[in-house]
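Handing you a structure now.
With one protein chain withheld, the remaining protein chains of the complex are depicted in position.
Per-chain residue numbering starts at 1, and chain names A and B are given in the order in which the chains are listed.
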Amino acid sequence: MASIDEQSLRAIEFLLYEWARTIDEGRLESLAELLIERGEYKVVSRFNVDRGLPVALIHTKSRAQLRDRITSMRVANVYEPHNYRHAVSGVQVIGASNGVYEVRANYTVIRIMDHDGSMALFACGQYQDKVVFEGGTALFQQHQVTYDSRAIDTLLVLPL
Amino acid sequence: MASIDEQSLRAIEFLLYEWARTIDEGRLESLAELLIERGEYKVVSRFNVDRGLPVALIHTKSRAQLRDRITSMRVANVYEPHNYRHAVSGVQVIGASNGVYEVRANYTVIRIMDHDGSMALFACGQYQDKVVFEGGTALFQQHQVTYDSRAIDTLLVLPL
Partner (left out) sequence: MASIDEQSLRAIEFLLYEWARTIDEGRLESLAELLIERGEYKVVSRFNVDRGLPVALIHTKSRAQLRDRITSMRVANVYEPHNYRHAVSGVQVIGASNGVYEVRANYTVIRIMDHDGSMALFACGQYQDKVVFEGGTALFQQHQVTYDSRAIDTLLVLPL
């Protein structure tokens, strides 16, 4: 359990929950604001992480790149409309050095299809994050979403 | 992130978790105590919330009405015995004014049938709550359970 004051811990929890809620409420254009300007966002399989393999399903290296990806999704992708519902649990700050907090949490995502309201377990895994404070606000320096499954059902449209 | 002291935040989290545990442990007669006397409890679909449609699956406007509904369930309903298991996650206080705290959280509910112990994902969605303090105790002024799915499998017997 890393040494951290309660207020910072609350801000870090809020940041992780805000990421999930922003997606679940469909406000994808706001996601980039949760990263620092040069923040990284990665969606990568546990299989690859465990073996040090570099390939990721999504890998953006700045706010601008993430915004670009969201725009392309809104404009170019053709997909069956759906929503996600996250459960983010077990938030732990496991390290801190030079103002960078190393954070772990588990997530599960249920996908709900618009046309019939059917629910299915879509993804689960671990957040492996680095969080910093800019002007008193907690932001992701890196938000790495590791997923346990080998594959993602159909195509990943909405970010995880 | 609304300005709120740690003790109040803890009391709000406890209230949400207590609601879920009260249902999961089958102590439904105690649910009404978690609302203020004129507290509202609503179970409503995201579809209806998004369109401003008023129809709700459950809508009680006082402790007495909720108690009434629980009694009717105990006495009149015939159903296959089952339990729920909640996961309430991502509790966020997103606003506060005049002593009313606006709270969001995600929930998922697994239903477990008594006769064979089979588990199934039954519901998921968001809590959209208003919490107040009466005599130092956090209580729901409004506990709105929005569910993501269009329909509820068979009939909703136990409250969500």
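Points to keep in mind about this one:
By our rule, a residue touches a chain if its C-beta (ideal position, glycine included) is under 8 Å from a C-beta of that chain, and two chains touch if they have at least 3 such contacts.
Everything numeric in this text was worked out from a predicted model, so none of it was measured.
Contact with the chain that does not appear here is found for just one residue of B:Ile4, B:Val49, B:Ile110 or B:Val157, B:Ile110.
Hidden from this view is one chain, which touches chain B at 6, 10-11, 14, 16-18, 20-21, 24, 83, 85-89, 108, 110, 112, 116-121. For chain A, the residues touching the chain absent from view are 1, 6, 9, 46-47, 87, 89-92, 104, 106, 108, 121, 124-126, 148-151.
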